[in-house]
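Of the protein chains in this complex, all but one are displayed in their positions.
Think of it as A, B and C in the order they're written, each chain with its own count starting at 1.
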Amino acid sequence: MTSETLPYTSYLKEKTGIMSWLFTLDHKRIGLMYLYGIVAFFLVGATLGLLMRFELLNPGKDLVDPHTYNQIFTLHGVIMIFLFIIPSIPAVFGNFFLPLLLGTDDVAFPKLNLLSFWLYVLGAFFALATLIFGDGPADTGWTFYAPYSVKTGTNVTMSVLAAFILGFSSILTGLNFIVTIHRLRTPKMGFNQMPLFAWSLYATSWIQLLATPVIGITLLMIVAERMFGIGLFDPSIGGDPILYQHMFWIYSHPAVYIMALPAMGIVSEILPTFSQRTIFGYKAIAYSSMAIAFIGYFVWGHHMFTSGMSGPAAYIFSILTFLVAIPTSIKVFNWVSTLYKGSIVIEVPLLFMLAFIFNFLIGGLTGLALGALAADVHLHDTYFVVGHFHYVMFGGTGFAFFGALHYWFPKMWGKMYNKTRAYIGFAILFVGFNILYFPMLILGIQGMPRRYYDYLPEFTFLNQVSTVGSWITVTGLIIIIVNLIVSGRNGKKATDNPWNGITLEWQTKSPPPLHNFDKMPTIPERGPYDYPNAKRG
Amino acid sequence: MENNKHEHITSYKEHFSTWLALILLTFMTVFVSVFGADLRTLSVATAMLIATIKATAVAYYFMHLKYEPKIYKAMMAVVLALFAFFMIMITIDYLTR
Amino acid sequence: MYASNFVEGVDFSLYLILSISVFFLVGITAVMIYFLFRYSKKNNPVATNIEGSHTLEIIWTAIPTILVLIMFWYGWTGYRPMLTAPDDAIEIEAVGQMWKWTFNYENGKSSDSLVIPLDKSVKLNLVSKDVLHSLYIPAFRIKQDVVPGKDYSMWFIGQKLGKYDILCAEYCGQLHSYMLSTVSVVEESKYEEWLVSAPDTNGEHPGLTLMKKNACLSCHTQDGTRLVGPSFKGLLGRNETIIIDGNDHEITVDGDYIRNKIKNPTNSLVKTYQSGLMPALPLTNDEISLMDEYISGIK
Partner (left out) sequence: MNHTFVLPNSGHNFDAKASKMGMWLFLYTELLLFGGLFLVYMVYRSMYPDEFLLASFNLNVWMGTFNTVILLTSSMTIAMSITALQKGNKKLSINLMWITIAAAIGFLVIKYFEWGAKFDHGLFPGMDHFNALPTGERLYFYLYFFMTGLHGLHVIIGGIFILFVISGVKKGTVTPERYSLSENAGLYWHLVDLIWIYLFPLFYLIH
């Protein structure tokens, strides 16, 4: 790359000092700050996960008492959902790369963006403050089901307020992205010339915008119930706990697509780059994101099949649940076809994506078993569900997150990571991950309920396998994270376009200058992934 | 980007007529409710219908929706459809128990 | 023979879906790996830009659609019969409370574990005294949430003699994982015999019987171990710090205190314990005195 020798200041160096970070309006710096926060919370949440696995090594008490265990899995769930996975890809990579992919220099409302970040910090503070204030962290499970969440003496109010504030942060991020996509695309880039990651963020943002308020108000009702006795959900003073579940899942099912869609966008970016060919079925992938976002609103009832929901409602929710699987399967088939007649370079980011597809298949297909009414009656609230959602969330989104981190690492820091260590870390993580979670699926089919501090002796063996898996997983993760940190400090300098990608972020320097582009980026004529060197198909 | 030079400016008169219509509708709905007491469910329906007419007037004229590009109306339609769907699904569950 | 009448429907839908899943999982993974080698940079230096194919798009929309509709159908047919119990079912009231199941039979018999006759429909009327619970019998493939304030029921036919686990599958607080019981499927004659047999109290103190029935012992031990609430051992005459309206008070436990606490559990709280957990039970004064008498006797 010729431009390397020209003098320029990267966004990392343009201004210095801690204040230039904390109050920056630059989307890239905000993205990085999110990254540090989110990874930190991932480690906290993961450590709690590790603790749970220790406790479950043998039946009976290994480490903590039941009350503490319940607080641990609640905090684990709250951290992983609200502080890690929902903001993960949108707030980090969306912030950093959406403007780059669109060929602009920032999001539409940079100040609002900073506000979202600070709300995230405030929410995080609330979530952790439960450790100090009140009678300890909530012990309700991340679902805060009434009436237990109204009755328990633990500090539910604060945990719930944390979720409320984080929801607000998430709404503002979504709002910002929608306006950015509508208003700031580079001239001549129509919606159908947008990179697929932008499409997936667009779909995600709509969910963040329209679903989050519903949980916001629901959580406020819980707070009002605890503080003022506004008994909307506790039957002993008035309300109906089933209605709480409806309200909760109206948000929280769409929320699983807030987690999944951006990850799918990442896959759609990375596969063409390493296959060096255009994506198969651009429109099918783009529009299926919108379809998932839309249908995803109407399936929340599948979390309530055993709650005493009426037969007709169960019927409708089940069939809609199955329908939402179809746009996902369209994506999977298009991804696999994108490898066809490519010229594939195997690099760690690509491996993460293939692992994503494999894990997400397991997660998604087990989701189908849960969507079937009869099977769900047996599987609901067992470890099968726990297995399902770790496969989609960690095996899916988590892997996409780490894949994206490797893919864009050179762009973000201008350094290349150590590839050998990255391979090793990936391999250990992948193996460990499957040893950790596959046994859970079997445990669930055998009937081990979730949120169990103690279990029947016949479940011991598989629990132990799973615990051993968690140790392997840690090893892999530590290798990956240490490798990235070390490489960020003294890795080899990376070129502007190490993977030979053609989306716009590769047209600028690594790391990009403060205003992203020093000249107008050019968009490929026949769609964002039209590799000039490939044969016409 | 385009600036807002060509924005439609709503006249005072238009605002005033909107207001007049809203006030009339308000008295109408109070009237139906207070004096049409034995209409029961019908009166819930009329009350909601009148409220919706009022809301549309506010959105269309006060909030300028009438003069905005189509995309605004489309978004609004999506939001309302979504909410309607939430209501329908919950109603189905509660009515068919 | 299956353990209950629902096993077949549930297992069929589950294993049908799992088989289709395994097929797709293995198939897609294999294709992916094959492409990885066949079209590696070495084997295929120049890529081809294939933008898509409408035919394929339609095929891989249609096939999953058909498959999921089949899956849905078997899920529904396996589930539908669970919704309505036959009219001749034996009705038993199943009460869930933190953290204990109680089963009340029509003839007034009450038991911690469920006993049902072979091949007879049984309908459980589910009652919760406090929060959500869920009555789950894995062997029967059946589960139903128990919701306070709602009259839910569930039904099944035990088709195989034996004793099976009953678990609580909806998170209900501290000892959720210990809210266990069993269901014994027995010959009808044995069931009849069991039903009329007197409760096996072994001449125990009636206060203890009452406390067992009301799940007091899920939280309070008799041997000094600390659980959710303070142990009964040596309770009478013990000095405790209790919190009333946020203020600490030093008291010595006496009979009045015990009776008051049972009556109005939320008025005061022993320090270091979690508030809001002890339920107010509809007990008569006589019953409370019996309990007090028993508790005061545990030294």
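Methods note: a residue touches a chain if its C-beta (ideal position, glycine included) is under 8 Å from a C-beta of that chain, and two chains touch if they have at least 3 such contacts.
These numbers come from a predicted model, not from an experiment.
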Visible partners of the omitted chain are A, B
Looking at A:E55, A:D105 or A:E269, which residue reaches the missing chain? A:D105
Residue among A:Y8, A:W21, A:F54 or A:W471 touching the omitted chain: A:Y8
From the list A:L175, A:M290, A:I442 or A:V486, pick the residue that touches the absent chain. A:L175
Using the touch rule from the top, list residues of chain A that touch the missing partner. 7-9, 14, 27, 99, 102-110, 112, 171, 175-176, 178-180, 182-187, 209-214, 216-218, 220-221, 224, 228-232, 237-240, 243, 246-247, 250, 513-520
Contacts of chain B with the absent chain, listed as residue ranges: 1-4, 7, 9-12, 15-16, 18-19, 22-23, 26-27, 29-30, 33-34, 36-37, 39-40, 43-44, 47-48, 50-51, 54-55, 58-59, 61-63, 72, 75-76, 79, 82-83, 86-87, 90-91, 94-95
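Methods note: only the chains that are shown with their structure count from here on.
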Spell out the chains that contact chain A while also contacting chain C. none
Round to the nearest whole Å and give the separation of the Cα centres of chain A and chain C. 31
Where the centres are mean C-alpha positions, what is the separation of chain A from chain B, in Å? 37
Among chain A residues, those touching two or more other chains are 308, 311
Could you list, by residue number, the parts of chain A that touch chain B in their complex? 182-183, 210, 214, 243, 246, 250, 297-298, 301, 308-313, 316-317
Chain A-touching residues of chain B, taken from the complex the two chains share: 1, 71, 79, 82, 85-86, 89-90, 92-97
Touch list for chain A against partner chain C, complex: 66-67, 70, 135, 139-141, 145, 147-148, 151-154, 235-236, 240-242, 275-278, 280-284, 305-308, 311, 314-315, 318-319, 322-323, 325-326, 329-330, 332-334, 336-337, 339-346, 354, 357-358, 361-362, 365-366, 368-369, 371-382, 445-447, 449-456, 527, 530-531, 533-537
